[in-house]
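Left out: one protein chain. Kept in place: all the others.
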Amino acid sequence: MLLADEIDAYLKRLFPLARSITGEPNRETLRVLQELVPLSIGEVPSGTAVYDWVIPQEWKINDAWIENTEGHRLVDFVNCNLHVVSYSEPIDQWMTWDSLSPHVHRHPELTSAIPYRTTYYQRNWGFCVSAAQFEALSMADGNLHVVINSEFRSGSLSYGEYLLPGRSPQEILISSYICHPSMANDSLSGVLLSAFLARELARRESRKWSYRFVFVPETIGAIAYSALNEAAMSRIDIGLVATTVGGPGKLGYKQSWDSAHPINRHIQAVLNELGNDYVTYPFDVHGSDERQYSTQGFRINCATICKDRYYEYPEYHTSLDNLNLVTGRQIAEAFNAYKRLVERLEARQIYQNRIRHGEVMLSRHELYPASGGAQRPDLGGRSELDLILWLLFYCDGRLALDDIALMLDVPMASVESIVSKLASKGILNHV
Amino acid sequence: MLLADEIDAYLKRLFPLARSITGEPNRETLRVLQELVPLSIGEVPSGTAVYDWVIPQEWKINDAWIENTEGHRLVDFVNCNLHVVSYSEPIDQWMTWDSLSPHVHRHPELTSAIPYRTTYYQRNWGFCVSAAQFEALSMADGNLHVVINSEFRSGSLSYGEYLLPGRSPQEILISSYICHPSMANDSLSGVLLSAFLARELARRESRKWSYRFVFVPETIGAIAYSALNEAAMSRIDIGLVATTVGGPGKLGYKQSWDSAHPINRHIQAVLNELGNDYVTYPFDVHGSDERQYSTQGFRINCATICKDRYYEYPEYHTSLDNLNLVTGRQIAEAFNAYKRLVERLEARQIYQNRIRHGEVMLSRHELYPASGGAQRPDLGGRSELDLILWLLFYCDGRLALDDIALMLDVPMASVESIVSKLASKGILNHV
Partner (left out) sequence: MLLADEIDAYLKRLFPLARSITGEPNRETLRVLQELVPLSIGEVPSGTAVYDWVIPQEWKINDAWIENTEGHRLVDFVNCNLHVVSYSEPIDQWMTWDSLSPHVHRHPELTSAIPYRTTYYQRNWGFCVSAAQFEALSMADGNLHVVINSEFRSGSLSYGEYLLPGRSPQEILISSYICHPSMANDSLSGVLLSAFLARELARRESRKWSYRFVFVPETIGAIAYSALNEAAMSRIDIGLVATTVGGPGKLGYKQSWDSAHPINRHIQAVLNELGNDYVTYPFDVHGSDERQYSTQGFRINCATICKDRYYEYPEYHTSLDNLNLVTGRQIAEAFNAYKRLVERLEARQIYQNRIRHGEVMLSRHELYPASGGAQRPDLGGRSELDLILWLLFYCDGRLALDDIALMLDVPMASVESIVSKLASKGILNHV
């Protein structure tokens, strides 16, 4: 089965769930992901203090609608789970349009779109509607029956965690957020990409680095998870926040807080390899969970490869961010970039030239290329001899091969092929 | 009373005094400044060794003239105290124009100007005259009677010192020179600006930094003062030499020896705020007393904000550098720049975000802006939310707010308003 098709199947299953920062649909989402990787599901009880935050009560939405005096439902939650502002408190009341209207939100520009709104940390209620629905509500004769059948209860915040050990205990963090209801690019695409990436990495015989996959509700979940794993998180140097990876537009990436960190170079190299235009977003304190992971206590260099990044595409945070906009094929394209990036990170290796004084006598080791100094397209236009000499020059036990590849402007695969030849002769030793 | 008018009044009183590197007019100048701030007057006896220098004898000029055989005074000290080369030895002699002429100086270009000359460290004598006077002298029939009634005596070099304590013992040096006779831009303008700035700072309830105001004869005075206060001077990081601050031309600034030092950025920021073109002079070993303060034993980063800087304006070091050229209004303009600079330095503050792990939960602290993400012109076009997040990101107990303001390209006042809000909630702690 093609990856794009697999993703499409999961998109269809997970899209309808009314996820929020807590609740059963989140657990259901994580359970579905367990089909891909055996992630463990953790729960943080309501009321738990996590740094500057407190885990809120669980919110359950059963039903909601607005009906007119004739019993006709002008807005109905069963049609779209964006219709109710997330974390709306319950209400069951007849009221005039004038009283209701401050609680009804429409998109300022897209008439057919139902916007996405939340009221997590301020008790309130509201509906989100299309322009036509707004018009119909405002024209309704008589009062309107407003019903939100929701419940708050002491429960817990759910998260998924999947640790993939590598030969090195040094971890790479990959985080996505499971708190958005029926929107496909933000954030279901990132959740699925992350899960498929985890499966991909789990299938490897072994990994150089350890990987920490985290599926959390945005912000509060990332904070809770970090608080529960502070020591581990404080040791992590590199992170990826997978989000908005499924739009029809260009690939792009948001840089980590230290723009000179290698992770940014690696992403650029991947995107350059892929050959199309891409968008570069400098680090910003706005965004997703890199906000948490970049705070002073962690300062993880956390980047995002995206495809139609949040904030930027018109359908962002509306009902139009749906499966017409997002496809498995598109997510597979971004997946490919993440996969290549992980491969680059896996390929980060450090070698030491065993012969530190004087050049290596290539002919003695049968290393002198038969092709001599002929330029080879597969070696980035360099000759094999040239690459051998530069690698012997640079492999000093400190520079990583990818650093060297970038310095030489040569594909990593070329460097690896030459290094492996030199290592097989015992000239380069893996550090 | 307007500052410009106050300055004008002092310009009129102080301009006529025949200041030099030592002497009564210098003391008189300092005594007048005591009306503005209670500076103390120090004396360094003639013959005192200060580093590579020795304090010279005091020089007193009583009278001087050149008269022709008819008793007509072609040059007379009472008309302009620039007529006599400063530190001229006494003479009373009839001589031919041929003998006299090597001792008579005129301006190479400005015919109406009387140039300013000194002979501090080489016993000599001379007159400075206008082109017309030079012509008249050269045309005189018969010998000329040359009289300089001057005296040398063991005395002392006088300086003014005014220490303004702040909450921090770290001092900022503000130095001006009192050794120039009747010239207004160089250097009376700087002396007055400095005194008024001292008054301004003294009126503040309190100051963050301590300030060391120094009024000295140029070079020898700065050296003597530094020698007497070596330990204190060696601890100073930032200095300002106030000179030529009253011309009709553009503002400008001479950079400190380390062009990357924040003082230079601060001055640029002030001058940019003021909105007009300004001139940037890179550090140079020529100049004023920053020469002394920048030597290896001190290496103070000493800058000058100026308005028609020395060397650059045609009237420099001539009798045309007078109260027609220089006005209180012009000095007040430069004063404003210094004042803003000092305000910026006072505003240098360092904060630490108390919540180092994870973001601050803004709503819990009633910090989530009602305006949301709306861009605000008063916040440099950023939203309040944006500034809050960046300040929480950057306030790490090391970066100063002004560094952060510059990094964010946001007015300092905006940063301060947000920081004070965050500090009032106990989120940011002053370091």
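Here the chain labels run A and B in written order, and each chain numbers its own residues starting at 1.
What we mean here is this: contacts are C-beta pairs under 8 Å (C-beta built on N, C-alpha and C of every residue); 3 or more make two chains touch, one makes a residue touch a chain.
Bear in mind that the values here come from a model prediction, so they are computed numbers and not experimental data.
Note on the undisplayed chain: of the listed residues B:73, B:117 or B:291, the one touching it is B:291.
Of the options A:108, A:275, A:358 or A:377, the residue whose C-beta touches the omitted chain is A:358. From the options B:48, B:143, B:219 or B:268, the residue with contact to the chain not on display is B:219. Within the complete assembly, A:386 is the residue of A:315, A:333, A:386 or A:402 that touches the hidden chain.
Although one chain is not displayed, its contacts with chain A can still be listed: residues 353, 355-361, 363-364, 386, 389-390, 392-393, 396. Residue positions on chain B in contact with the hidden chain: 50-54, 121-122, 219, 222-223, 226-227, 230, 257, 285-286, 291-292, 294-298, in rising order.
One rule holds in what follows: only the chains that are shown with their structure count from here on.
Remark: chain A and chain B have CA centroids separated by 58 Å (rounded to whole angstrom).
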